[in-house]
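Note sheet for the following structure.
Right after this comes chain A.
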Amino acid sequence: MSKALLDMRGLTIVHNGRSLVRDIDIVVEKGSVTALMGPSGSGKTLSARASMGQISPAIALTGGSLRFPARGDKDWFAGVVNGGPKVQTNLLNESALLRGPYVSYSPQMASSALNPGRTLGRQLEMAILRRADPTGDIVMAVRRSLDEVGLPFHASRALPIELSGGMCQRAALAVAVASHPQLVIADEPETGLDPVLTRGITELLIAVCHERKCGLLLISHQDETVARIGASIIRLPGVEVA
Partner candidate 1 sequence: MSRKLSGALALLGFVVLVVPGFFAPEFLPAGDMSLRLAPPSEMPPFGADRSGRPLLAYVMQGSGIVALPSLLAGVLVMGFAILGGLLACTDSKRLSVLIQGLGEVLGALPRLVVVLVVARLVPRDQRSLVPIAVTWALLSAPGAMDEAASVAGRLGGARFVEALRAHGFSKARVFLYHVVFLNLRPVVVRQALEVFAQVVFLEIALSYLTSAAYLDAFTHADSSHSWAEILFLGYQSLPPVGIESIHALALGMGLIGIVLGTSAAAIWAVRAR
Partner candidate 2 sequence: MTTVIEVKEAVKTFVQRGAFPWSNSVNVHAVRGVDLIVEPGEVVALVGQSGSGKTTLSRMILGLEEPTSGTIHLGGSLWSGMSERERHPFRVDYQYVPQDAMSALDPQQTALEHVVETLRSLRGLSTDAAEEGAKEMLIRLGLGERFNALPREMSGGEQRRITLARVLSLTPKLVVADEPTSGLEPDRREAVLRDLIGNLPKDAGCVLVTHDMGVARKWADRCLVMLDGRVIEELDLRQSEPAHPYSQLLFNPWDHPVPEGVLSESGCPFQGDCTRFEANPSAPCASVLPKLTSITQKSHRVACHLPEISANLSRDVNSTEGPK
């Protein structure tokens, strides 16, 4: 049995005396799909970002452990829990090495994930250079990443604004997986898309992750999508809004 890619236990984050998330466990196995669901404001994005060590120093981590068993036994939260903003900034800097080669995050709106001033090709190149073993011809690598998401090679010369919504979403996916991460975190890839495109992008996401044998943590709102792709589900309890 291979080791889990991500093992986060008991995540608790507090801001101004109010807990934003309390006692959240997220485990992602190799080659599996885990869906993170819950009402808005339940801390889905927060938990997902915390699982790659990205916790803003403005909010306080007050409990939990974060391990990447496939990569070693280190508990990334050790010494950080209740450590204050300074230690959390250190965590933010140290874990930056993970983001890209080991875990990659694709944020909610595809357009916001892409740099509007750079061509898609340049953005892919930058992601490819973040790979754990950046070897081989970079142009070929760009071509392959575009192929993987079904975009033509000439799209590498396009700026994000020149792509349609669906293509943008594919491009963002290509950038997210171009660094060959073992774990992909996709934050509501369906936001702003119509149902047909939603299905297309979700299936593409699953297919790419399956191909690469990497784990996928999918934040989603849609019960049907999650049911169709057969993901194991982690439900976050809704926080009562005062």
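Things to note:
Keep this in mind: a residue touches a chain if its C-beta (ideal position, glycine included) is under 8 Å from a C-beta of that chain, and two chains touch if they have at least 3 such contacts; residues count from 1.
With respect to how the candidates were assembled, all candidates are chains of the complex that A comes from, given by their letters.
Since the model is a prediction, treat every value here as computed from it, not as a measurement.
One chain among 1 or 2 touches chain A in this complex, and its number is 2. Remark: chain A residues 39-41, 164-166, 192-200, 203, 221-222, 224-225, 228 touch candidate 2 in the complex.
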